[in-house]
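Sharing a structure, written as structure tokens. Questions coming.
With one protein chain withheld, the remaining protein chains of the complex are depicted in position.
For reference, chains read A and B in written order, and residue numbers begin at 1 within each chain.
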Amino acid sequence: MKMWFRKQPPEQQENNLVALINMYKQSGDFVHFHHPQSPQPYWVSYFGTLIDVEILHRDILPFLNKTAFTSLDGVKAALPFEDVLITSDLQKIQDDILQGSVLIQLDVKDATCLLVRAEMKKAREVTIPEEEYSVVGPKEAFVESITTNLNLVRKRLPISELKVKEFTIGTLSKTKVAVLYIDGITNEENVNTVCQRLSDLQFNQILDSSIIAQLIADNGHSLFPQLIDTERPDRVAGVLAEGSVVILAEGSSHALIGPISAMELFNAFEDYYVNWQTATALRLIRIFAVSFSILVTPIYVAVLTYHYQLIPKDLMVTLVSSRRNIPLPPILEAIILELTIELLREAGARLPSKVGQTIGIVGGIVIGTAAVDAGLTSNVLLIIIALAALASFTTPVYRMGNTIRLLRFPFLLLADLWGLLGIAVAFIFLIIHLLNLTSLGRPYLEPIYPPRLKDFKDSFIRFPFSFQSKRPGYLQTKDQIRFSKKKASEVHDIDE
Amino acid sequence: MKKKIKIAVVTIIIFFAYMFGRVQRQILDDINMASAVGYDYIDKDKIKATAVMPNYKPDKNVGNETYTASNEISKKTLTKINRQSSRQVVNGKLEVALYSKEVAKHGIGELVDSLQRDPSISERLFVAVAEGETHELLNKRYGDRDTGVYLSMLIEQNMKEGIVPTTNLHQFLNDYNSHLRDPFLPLIEQKGKEVNLKGIALFKDDHYVKNLRQDQQFIFQALLENLQLGTYKLKLKDKEFVAIENINSKSRYRVVNLKNTPEIHIQVKLRGIIREYTGKRTDKKEIEQIKKQMEKQLEKEAAAMIRSFQKLKIDPIGFGNHVRSRTRNFRYQRWVDQYPDVKIGVKVNAIILEKGVVD
């Protein structure tokens, strides 16, 4: 078994506080000093890189120097902090110091000490969402601080029912993870599933919420995202009100949403900010784009390799003459071009944005034209592949875009093997896989299967809000009613 | 352990499927798609087949390649043609199949079988009879497309215009296999640099028997199907003629005396517009006269045509099916015996809707 999956053996318990401090002293940034001149001598120890030195100098040291006290309780009373703790629990002391507490002792050999929180709070300013940018609607995005993120959510849901459950995960990273839900709406079962999975988690380092998403997914081997990650606090607030569970992690600018249905991968949150006709049209375009992106290259390969009969006679001239001089069979031609596009995408993603743009231009125009001119690829396929790549960018969930990119290859290989029938076989396996998938134990393909007509109101089509008086069925919420439909749909007579 | 076995089995299945499941590829640019095929008569058990294949060039021009081979079975000629061609010859894109009149006279049964048995052949394929050698007809290049597509466009266009009745492979096979109908095919002819539709070739079973005169073609079509865009040219008394276009026809069949010898009464309703007229004025009287004469002439043509059908014992219009659909316990043999003596009357009712923008 891989070692890092297991809980690491707890570090050797220090016998006492002195030994602990001595061990810490081995680190260069650990500060441990004695203050003999003050009315009462005391010892202060902390990690200089973890605490906010200004707080120490402005708020802690002046107090200690001014007043005389005899016990730690006196110190506690004197300090203007609410987060002051007197303890002799070594484990607690160890953890707190590492999270930015200042340790105060009256004597070096004391086993009891006082801990004051003075951690350095450094986080990015709240900025505009980049992955899920929208033209209309709020433009705040999560940052890497869980406190700020919680604040962003709480601001949008100022109700006492919004509950936050905290976990600390990761034997090395000690990441603070928060589970958010609204009491009375969210199904307890979903919350319990999330909490159970989080507390069962054995991993050393949680650097981002996406790691959690992979670790607690129902099927870890699936290509499909089973939890949506979002950087939009408005989306989080929205789904919380619908009855979903949200996971936030310290140091991650993405929140996880679950349970989800596959349809939600096509929903941008912007859909709720535009009128329903536009939103519906956009969703249908996205669904079309995704199926187009997956299927079009395999269909090209299948038709050109096996089913010449299918091509209408007027299209025949264009297709055959574009391929006349190409030395490669369609499958190789397609795979080479697909790989080229993937190369461009990867190169663009790894480079700073300005250079990335150049790569796009160089790749798109120069390589494309040159390849056609040199007779390596047909221009029809070039158009198809470029369109397919473009279509794969329409998914609002970034992770889904990656899924589509990869999904194309098994389809391509099967298309090369059995033509359209191969595509059908690949499609069958895809359907079975999707039917098997669950998100936090809820069926993934809902509302298609199990069929729930009521949930179609916000899947392929976004009906107007007056139709959305009930929460989505797949979340199995405790309180189904969102608002009273009767009041909303009251019909007034003319001029009344 | 169990999981490992599972993964191994799945991998092996995928591997085997990929290794042994391969099927024959027909990559678009590595095949020669025959677009037209023609059959000529050599002697009693030999035929000559000519296949036209478009040669698509990288600059989007389409050339023509013709191959000729002769053998006993049409399938075998294809293999012979395959031997001549640098690319595999496939017939999934066949647009037109032509039979020379000679072949058609000797029966096309065997040749048709290869068309109906091969699943790759389109049901919308046009079958036609050609006056003279199909070899010569197909060897020429017409228009800017390859001969096959040119011919199919030609026939299709004429069918849409109502000059020949719609027939495709399906309808031909339906008639050919039917006990109650006999097939007919468009007859084409090469004239200099062009090909034109000459008329309709009538078959008895699989033998060509006669072709329909051009002036009978209109009433033939009107009896066969509901016309949408027919055209009819009428000669009037004093060397004047009138062209009636956009003719919309409806025919109603009535069969009486089913117990003994059935009698068939057909009423044809025509609605058309005058497009050309060499006379002086088109006033009410004149139009009435045109109408009368048109009705009379069509009735006369129809009667002559049907009489000739009965004489030859062929039934391309499908009177048999009309009688069958009205007879309980229809007996096929009795109908066949009766057919030459069955009384078939046609009544035409013409309406002139418009006469253009001048009087």
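Methods note: contacts are C-beta pairs under 8 Å (C-beta built on N, C-alpha and C of every residue); 3 or more make two chains touch, one makes a residue touch a chain.
As a working rule, contacts and distances are computed from a predicted model.
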Choices "Succinyl-CoA--3-ketoacid-CoA transferase", "Anti-sigma regulatory factor", "GerAB/ArcD/ProY family transporter" or "Basic membrane protein A" - which one is the UniProt name of the chain not shown: "GerAB/ArcD/ProY family transporter"
Given A:Ile128, A:Leu207 or A:Ile428, the one touching the chain that is not displayed: A:Ile428
Touch criterion as defined above, residue of A:Gly258, A:Gly368, A:Gly419 or A:Pro472 at the omitted chain: A:Gly419
Selected residue (touches chain absent from view) among B:His135, B:Arg181 or B:Lys291: B:Arg181
Candidates A:Ala123, A:Val164, A:Leu310 or A:Leu376 - the one touching the absent chain: A:Leu310
Sites on chain B contacted by the missing partner chain, in the whole complex: 10, 13-14, 16-17, 20-21, 23-24, 92, 116, 119, 122-124, 168, 170-171, 173-181, 321-322, 325-330
Chain A residues that touch the omitted chain in the full complex: 306-307, 309-313, 315, 418-421, 423-425, 427-429, 431-432, 435-436, 445, 448-451
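We take it that only the chains that are shown with their structure count from here on.
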Rounded Å distance, chain A centre to chain B centre (Cα mean): 65
Chain A residues within the chain B interface of the complex: 303-306, 308-309, 311, 313, 316-326, 329-330, 413, 417-419
Complex contact set, residues of chain B against chain A: 17-18, 21-23, 25-29, 31, 33, 54, 56-62, 90, 92-93, 95, 120, 122, 149, 152
